[in-house]
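One chain of protein is taken out of this complex; the other chains stay put.
== subunit A ==
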Amino acid sequence: MTETALLRLDKISLKHQQQSLLSNISLSLSAKQIMTIIGPNGAGKSTLIKVALGLTKADSGTIYRRPGLRIGYMPQRLSLNPLMPLSVSRFLAMAKSNTTQIEAALARTGIQHLRNRPLHDISGGETQRVLLSRALLSSPDLFVLDEPAQGVDISGQTELYELINALRDDLGCAVLMVSHDLHWVMAQTDTVICLNQHICCHGHPEQVSSDPEYLALFGRRHAEAVALYQHDHDHQHDIHGDVVCEHKHHD
């Protein structure tokens, strides 16, 4: 298991000014596995992604990335300076790619008609597809997606998730993503990690959706969609989401 892992985090912790952002996070992602991180706002989902990518340094713990691992990263959003004139194809050319590769990526995400448009002028959904195209250009072994459907309308979200699914099947790559779309998460994911600074629970979607921690975080409303059973809590959260009782974390 350890030898085949693309990415492994071991006991990662990160603090910012006394406040714990990530605490004792361990996870392992193998080839072709789809892992989704869910959790409330401020749970540290994006921070965890950035630590996994090496963009942010953890205070403690170790990160292993398979040597030569090609990562396609799709950031949460593109906050382009309004004074920077940039066309879609010029933006994609930054991924050290040639015109043929760019055209192929644009065709794959269905936005060839946007190639010469200014990045400032395209819609939220189109922007996400541009970001997805750029992630494709690194021909990744691992797709890392941070809330890919952000700023996309409902019908566009479904299309985008279908596209991501299709791309994953084509490339045969692993996926690590943050998502709020619990329906997609439950239907398409191999492993779910429920994060609230620490890993509350993890496992197959069915397992997780019946975990009291998951219910505590997402409430009964979401839980109605999935089977529900009662069992003992090993710890609880107070109103701030902090753990009330110490317990042994999953690894």
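Observations, loosely collected:
FYI, contacts are C-beta pairs under 8 Å (C-beta built on N, C-alpha and C of every residue); 3 or more make two chains touch, one makes a residue touch a chain; residues count from 1.
Assume contacts and distances are computed from a predicted model.
Choosing from "Hydrogenase expression/formation protein HypE", "High-affinity zinc uptake system membrane protein ZnuB", "Urease accessory protein UreD" or "Ion-translocating oxidoreductase complex subunit E", the protein name stored in UniProt for the chain missing from the display reads "High-affinity zinc uptake system membrane protein ZnuB". Among A:G42, A:P85 or A:G110, only A:P85 touches the chain left out of the display. Considering the whole complex, the residue from A:D59, A:D121 or A:E206 that touches the absent chain is A:D121. Checked against the full complex, the candidates A:Y73, A:Y161, A:W184 or A:Y214 give a single residue touching the omitted chain, namely A:Y73.
Seen from subunit A, the chain kept out of the figure touches residues 16-17, 50, 53, 55, 71, 73, 75, 78, 80-81, 83-87, 90-91, 94-96, 118, 120-121, 134, 138.
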